[in-house]
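Below is one structure, written out as structure tokens; the observations come after it.
Of the protein chains in this complex, one is absent; all others appear in place.
Showing chain A:
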Amino acid sequence: MNIENAKSQMRKGMLEYCILLLLERQPAYSSDIIRSLKEAELLVVEGTLYPLLNRLKREGLLQYRWEESRMGPPRKYYALTDVGLQMLRDLDKAWAEISNTVNYLKNHQPTTLQS
């Protein structure tokens, strides 16, 4: 098992959660999301974002509106929906649970079975 593969798997699982986290702080353009995710080293390939955003929107977790820009074409401005906010709370709980489980396994010795 390759560490890079493992990290990549973990990142893929985390991506959705992290997008929701970012958008909870404030609505953003896709380019902003990309920049933040890259800074956090969660995103390697930018293209990954778009199918994900598309699905989240179709599932009703996100919404967007078109914003005119001074020097460029109109851009999509993403924000969380109420459903998305609720999903975020659930994900927070799930994250805490997983984190506890991992910590527990790390700190406790496995009990040996006595025959």
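Some observations on this one:
Criterion: a residue touches a chain if its C-beta (ideal position, glycine included) is under 8 Å from a C-beta of that chain, and two chains touch if they have at least 3 such contacts; residues count from 1.
By definition in this document, contacts and distances are computed from a predicted model.
Of the names listed as "2-oxoglutarate oxidoreductase", "ABC transporter permease subunit", "PspC domain-containing protein" or "FAD binding domain-containing protein", the one that matches the UniProt record for the absent chain is "PspC domain-containing protein". Considering the full assembly, A:Leu53 is the residue among A:Leu22, A:Leu53 or A:Met87 that touches the omitted chain.
Touch with the hidden chain on the side of chain A covers residues 12, 30-31, 34, 44-48, 50-55, 57-58, 71-73, 75-76.
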